[in-house]
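The structure appears right after this line, and notes come after that.
Only a portion of the chains appears, each positioned as in the full assembly.
Each chain gets a letter, A and B, in the order it is written, and its residues are counted from 1.
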Amino acid sequence: MSILIDKKSRLVVQGITGRDGGFHASKMKAYGTNIVGGTSPGKAGALVDNIPVFNTVRDAVRETEADTSVIFVPAPFAKDAMMEAADAGIRLIVCITEGVPTLDVVEAYSYIRRKGARLIGPNCPGLISPGRSMVGIMPTMIFREGSTGVISRSGTLTYEVVYNLTEHGMGQSTAVGVGGDPVVGLYYKELLEMFENDPETDSIALIGEIGGDAEERAAAYIRDHITKPVAVFIAGQQAPPGKQMGHAGAIISSGSGTAAEKIAAFEAVGVPVAREPSQIPALLKGRR
Amino acid sequence: MKIHEYQAKEIFANYGLPVDKSSVCRTVDDAVKAYEQLDVQKVIVKAQVHTGGRGKAGGVKLASDEIELRRHAAAILGMDIKGFTVDRILIGEAVDIDKEYYVSYVIDRSSKSTILMLSKEGGMDIEEVARTAPEKIHKFVIDPSIGIPDYLAREAAFKLFNDIKLVRQAAVIFQKLYKLFVESDASLAEINPLVLTREGRIMAIDAKMTFDDNALYRHTKIAALNEPTEEEKKEQSAKSKGFSYVHLGGEIGCMVNGAGLAMATMDMIKLYGGNPANFLDIGGSSNPTKVIEAMKLLLSDKNVKVVLINIFGGITRCDDVASGLLEAFRQIKTEIPIVIRLTGTNEKEGRAMLQGTPFHVAGTMGEATEKAVALTR
């Protein structure tokens, strides 16, 4: 088992005829992801890397029984794409697009939740269940099948941690990049719960960063609900307040959301915090 | 993006929100003219700067006659508040205040919604209130599909007022402020204080707004109000090239792909005893042009003694990254030592290509950071 996606996930790529959509559709397909279709209004009937293109997500769902979608459309159209997917009955929506206005996400998320669907992202690298399915833009070559769950607000920093895990013989059950924006879909709490309930996951790596208080909430949740070992890395100890560090969500505002607070929160509940990304495997191994 | 109080008040007025009469001035003479036009005895003189705490800094003063006004205006214009030089002041009618309240809309990450925040502790630093007396702050999570219906606006207003007439006045203000918040893609719309005057009118005598940078493309009028500092200009120019750049002041320049890894890199530098000069995320691909631009940016910082390049080769493989770096450095002449750490897909091939070059090549982040710090000594 894995969480959220596996070999049975039926993926539709929204914006498949765009440069990024087409490129990553081929990458995902090459990895073995079960891509059943793509969408691009007005291009129904076309094929992209042999994947059939539909005008609308509803058409794609009707014809292919797609249950998962990944979005590569430009930021001004991302809200519409997320809502289209939810309305068409997609259960898991992964939005890769960067730079989506926050209130667009607020609105789309509210609608998605009402439809009983799940959102990952936006501004995220997607997720991968190694050896089964990859939905997003993850570099598949660094992942290995295994039993460590990975949750991260970052892209390359995740790869850095995964690379270290894989080097130490610790494969991954599923790795999820939740996205770097202030408002995104699934977050620590929901994913921790899924990993806790996944029999194939035996440990969890959590990669946080400055901004907001989700890490503090995650620490409290781990204390109360998680029995599997968790190790954490927090990026941004040197970040000055009021400055956005790349990710729209990585900002210390009004003196809160600092790395120090987050590290303290995890340490207070007995979750080890790595000083360097490379320490994660040892911290997990010591506790499995 | 931040705007000034007087600009926020203009937007407020366009939405029918009650604000005090005021006008913005750039000189003492302008201030005197504004005073005459307001035609009231008492006015307030307020520095217009993109930072808080101007009151404590002496940037807000009451004046009761022209002499006092001239003195305050002259003192505040040109004043330095937390690094910002005051070039504009707002001259406003001094309102006869009965009580002060706090109102704001902000985006709440946890509920993934806009929230309305209210407090009877107006005019104070709201973060201070949140710390010391959180029960005095009322929060309403807004469902974006319905916004603020009358009942919710009333419910909120009852947290501040008992008299139904005041509740109705306040409710309308909350509804208009929400409309403004949503329609302008704000990330903050704050009135602190919202005041009840002795005449029984509720009005905003301060106004603070910040906007979502990602949404400015659809708000050209608001975007036109942008007044970046020198540092922000540098960051924005970097952004226009596809980078995220933040100046930090140390001596080790960093160039990293990905925001999280870039933060981790600067943390590691500190951990190993060095000081990062900057945060620099060059994003996904590593084409030579981008690397050249990024290096120019780094080298324009005269404090930089060493450059640390930390690249994780993901979709773009390490051998491609290495050839990009080599090509870029054929065009850049610099005496500054460069440490390169390259990991990920095809890392062996990538590192092999960098053998025999003047670069200091490292395998792990720890090794790379150690080298970079050593080279600053």
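We adopt the following convention: a contact is a pair of C-beta atoms (placed from the backbone, for glycine too) under 8 Å apart; a residue touches a chain by one contact, two chains touch by 3 or more.
Keep in mind the model is a prediction, meaning the values are calculated, not measured.
S.K.: So how many copies of each protein chain are actually in this file?
M.R.: Counting every chain in the file, the stoichiometry comes out as A x2, B x2.
To be clear about the criterion, only the chains that are shown with their structure count from here on.
S.K.: Starting from the mean Cα coordinates of chain A and chain B, work out the distance between those two points in Å.
M.R.: Each chain reduced to its C-alpha mean, chain A and chain B end up 27 Å apart.
S.K.: Which of the residues in chain A come into contact with chain B in the complex?
M.R.: 27, 75-76, 99-107, 109-111, 114, 137-139, 141-142, 152-160, 163, 180, 182-184, 207, 209-210, 212-214, 217, 233, 235-240, 243-250, 254-256, 259, 275-278
S.K.: Can you list the chain B residues touching chain A in their complex?
M.R.: On the chain B side, the touching residues are 107, 109-110, 112-114, 127, 143-145, 182, 185, 187, 212-215, 217-218, 244, 246, 248, 256-264, 266-271, 276, 279, 281, 312-315, 343-345, 364-366.
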